[in-house]
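Part of the complex only, each chain left as placed.
Naming follows writing order (A and B), and every chain is counted from residue 1.
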Amino acid sequence: MFLRNCWYVAGWTNDFLAGAPVARTILGEPIVVYRSECGDIAALEDRCCHRLAPLSKGRVEGADLRCMYHGLKFDASGQCIEIPGQGVVPPRARVRAYPSVEQDCWVWLWMGDPALADRALIPSALNHGDPDWYMQTGRLAYEASYELVNDNLLDLSHLSYVHENTLGRNSMSWGESRPTIAPIERGLRISRWVCNQPGPAYLDLPPGTRVDMWASYDYVVAGVFLLATQSFPVGTAAACGMAAPNGEPLFRTTTSQAVTPINERQTIYYYSGCLPKSLVSEEASRQQLVVFERAFAEDNAMIEAQQRVIHRTPHPVMLGTSSDHALNQFRQLMAHLIEAERPKLSAAE
Amino acid sequence: MFLRNCWYVAGWTNDFLAGAPVARTILGEPIVVYRSECGDIAALEDRCCHRLAPLSKGRVEGADLRCMYHGLKFDASGQCIEIPGQGVVPPRARVRAYPSVEQDCWVWLWMGDPALADRALIPSALNHGDPDWYMQTGRLAYEASYELVNDNLLDLSHLSYVHENTLGRNSMSWGESRPTIAPIERGLRISRWVCNQPGPAYLDLPPGTRVDMWASYDYVVAGVFLLATQSFPVGTAAACGMAAPNGEPLFRTTTSQAVTPINERQTIYYYSGCLPKSLVSEEASRQQLVVFERAFAEDNAMIEAQQRVIHRTPHPVMLGTSSDHALNQFRQLMAHLIEAERPKLSAAE
């Protein structure tokens, strides 16, 4: 079950070149995303209403898209505007169009009722396109439900185990501490101090540097992860009484990540890593991405293995632990929103 | 749903070497086709009645076929004639045999009631084995229903789009004109003029030659396509009032094609290209095949993509256009014949 009235990331803006339609599947629906000759993004049902050929094999003509099986042409609203060899185009000759927005280097699609598509509901990515920050980007395909990817990002205790040699830095802090969790609009804010840990290798700090790191992220439906870290001298966490810090940190990092369901069993995951130009070289930024790629491959292997176990288990039951609080709250929020939109959908039908 | 009382092409005659059994699946049924040591073709159920091993892994012995799991031997009628280590062979030890005919370089199998197998129902391929014509042959496997392949061949308006750079020759004639359609015995005759188009590149015509081409084909159940083209000087179509031509054309080409269902989702497609030796070189004939291979790969990509879209669409609905007339008539003919043979099958059971 998916939340339909929601914006989903369909790709990085530069995935979509003018005149080159791209096939995407989101929430199980086939979608063609194309950039018109003028540079505008449009998204249509990837299924011609005539013989059901995919429009992603079609040809962009101006702002329109022509099916290259028998030549029907559609405008960006999904209306068919030409049937070769036939004078009259019936109004019902149309395909579904999806509201689309380019924001923060991502193309976002609204998968629910177009009348409810509100740009204000798009979460703001951190430092994407910020001229004072380096941004590195990546993507990863999962043979797993988006819920398992969300679960993973909502319980960072796994850093001490899955990522013991990468992000976890051989520290039990992640595994043994518990974050504070607070509700925010359509999401959760999850924060914690990770104390007395080595600074990131790619920052070229003096050998032996250790820090107290305040790691706080917002997790917004249906799967947007917005994390900022602030590192302070060791002792700062205790001096703050383990509450949020006030002063200026030694350094900051941000990462924004979006989890988009392809279908019930497949997911695509887009992520950035951002570092301030004032502090690091571009090479350090690239090194951060290398660490991310290695770590996310560790997640990928674990989550896909978990998915396979779940898939083969007739009646899977999970035993709760104290590290599950955030993911349980998020699953409840999702279930509530999905439930809430059901009457709307049936009224619209 | 398949039409059972019908001849289907199982391959080119030279696919079947004496002593080398070949596994085929037609209408979802496993079949072993073998050529006896004397050169006769036989076709049996590819499933030994003992432990259900495939007879296609067996050994041809004279006119018979021995299962190489435990040694049962079958004659060409499907009767078991030897069980090693057992004196008596029960009459019910037998497998199904399929009537088979070699005609026009193709091996044809009758998939229905053997008592109804009538050689006169085999369509005549055009110029196959004709000593005055070159013949080139090919085959192509489809991950798609045979109905979609039939649809494609019954609506040549796709030439202007799918084949814009190959068979369509950048002309909108195919896409924008509509053919005449007439019923024939177990099929349709579909004819049209394609006016003022360049002659085929492989014919080595004077540069800039343009022709009016009369393209007429018979489409016979369950999927045999027999096309002859006749090319005339530009203006001939108009002079004929767009009706069929009478005189001798500048040149002719023929192609015969057979669509054989492997099962509900897979199809195999056999095709020839024939050109008169009086007009072209053997090299031109080979060039024609190259064009065919390229064009049929375009069809394959489009139809397999269409099949995938249909497969993932819960309730697929197709919007009719004026280019669908032939394929709709053919689908009705097929449905009628399939419906008509149902009582016969149940009476036979």
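Operating definition for what follows: contacts are C-beta pairs under 8 Å (C-beta built on N, C-alpha and C of every residue); 3 or more make two chains touch, one makes a residue touch a chain.
Remember, predicted model here, so these are calculated numbers, not experimental data.
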(request) Assuming 2 chains are placed, give the number of copies in the entire complex as this structure defines it. (result) 3
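The rule we apply is simple: only the chains that are shown with their structure count from here on.
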(request) Take the average of all CA coordinates in chain A, do the same for chain B, and state the distance between these two points in whole angstrom. (result) 48
(message) Considering only the defined contacts, which chain A positions touch chain B in the complex?
(response) 28, 30, 46-47, 49-54, 57, 66-72, 83-86, 90, 92-93
(message) Under the stated contact criterion, what part of chain B meets chain A in this complex?
(response) 151, 155, 157-158, 160-162, 164, 172, 175-178, 301-302, 305-306, 308-310, 312-313, 316, 318-319, 321-323
